[in-house]
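The other protein chains are all here in position, but one chain of the complex has been omitted.
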Amino acid sequence: MSKTTQLDTFNNSHFKTGAPVLKRVFWYIVNTLFFNSFIHSYALKSFFLRLFGAKVGKGVLIKPHVNIKYPWKLEIGNHVWIGEEVWIDNLDYVKIGDNVCISQGALLLCGNHSFTSPQFDLMTGPIVLEEGVWIGAKSLVGPNVTCGSHSVLSVMSVASKNLEPYKIYRGNPAQVVKDRIIK
Amino acid sequence: MSKTTQLDTFNNSHFKTGAPVLKRVFWYIVNTLFFNSFIHSYALKSFFLRLFGAKVGKGVLIKPHVNIKYPWKLEIGNHVWIGEEVWIDNLDYVKIGDNVCISQGALLLCGNHSFTSPQFDLMTGPIVLEEGVWIGAKSLVGPNVTCGSHSVLSVMSVASKNLEPYKIYRGNPAQVVKDRIIK
Partner (left out) sequence: MSKTTQLDTFNNSHFKTGAPVLKRVFWYIVNTLFFNSFIHSYALKSFFLRLFGAKVGKGVLIKPHVNIKYPWKLEIGNHVWIGEEVWIDNLDYVKIGDNVCISQGALLLCGNHSFTSPQFDLMTGPIVLEEGVWIGAKSLVGPNVTCGSHSVLSVMSVASKNLEPYKIYRGNPAQVVKDRIIK
């Protein structure tokens, strides 16, 4: 007989949130009021991210209704754009290089579960977006994925493996469709 | 000449909301304040769901920003996880078995329209997620779909037909990619 999952046996004690509970509560409030809200101010958002432990470069533009899980697991380079309704669900470390654009509605997803385990163990992995990457609207980047320099993930596509530099990908799972040649 | 749709002739009088208007208004307020909001408390959410007619098991975890249409058309088993921004658009009955995980951003969609009818008739159908099912992040399950025991729908995939037990599906439309073997 096939085995079953038992979510009441889930044990997450090995997972490191990376911050004490009070800091997480304060961040949740700041995220609710200033990030996942109608607020526009870029300067305020960079200030708060740094206050909570993120490394944030200059010229970082973060649009309204953005949802960030843990700023202390986040590094953002210079001249980065983060679009409306982008969701950085960074249970693990997310590193965003210079001149990256993450378009509206995209999701960076660092969490996964073991579907072979009855305990449905949480598995997390980092995400790296190298310099000049463009993540298209409503796309999704999964855990343990590095998007190589200046790669492009088209709208509503899913990157569950690494993207090669200067290549354009589309689909679920994302496939190379052509080269990116910058003139 | 091809016929056209006329949405002003749409007639929804056969549709049963399942509750008087005042109950629907109160639920809309509760859903807005406590479910589709930043609120965390799992106990409060199970309490409200039961108050409005849902069957809810023990150990049910419902994350913030969840949107539920009609709790009186909802049944949730034990040890179920419902992720952030999950949308249960249950115009029809939704039954969620024990140990089911619905990941963030997923949509259970019970409504459809007849595209062959000038009146664009509403057609609804129930959704059943059997024991141990995992619906991936940003995925969509359509009306009249049963996801068999311990089936998995991968991220950003679309189930418009039944999923076989212990199989893993991916894509739009979702196709089997491999077996799920729990050790």
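Labels A and B are assigned to the chains in the order they are written; within every chain, residues are numbered from 1.
Keep this in mind: contacts are C-beta pairs under 8 Å (C-beta built on N, C-alpha and C of every residue); 3 or more make two chains touch, one makes a residue touch a chain.
If you're wondering where the values come from, they're calculated on a predicted model, not measured in any experiment.
Engineer: Decide which residue listed in A:3, A:24 or A:138 touches the omitted chain of the complex.
Structural biologist: In the full complex, the listed residue that touches the missing chain is A:138.
Engineer: Using the definition of touch stated at the top, determine which of A:7, A:101, A:127 or A:159 touches the missing chain.
Structural biologist: Within the whole complex, the residue contacting the unshown chain is A:101.
Engineer: Provide the residue numbers of chain B that touch the chain removed from this figure.
Structural biologist: Residues 2-8, 28, 32, 36, 87, 89, 107, 109, 113, 115-118, 120, 140, 142, 156, 158, 160, 172-173 of chain B touch the chain absent from view.
Engineer: Across the whole complex, list the residues on chain A that are touched by the chain not included here.
Structural biologist: 38, 59, 78-81, 85, 99, 101, 104-105, 131-132, 134, 137-138, 149-150, 152, 155-157, 165-166, 168, 170-172, 180-183
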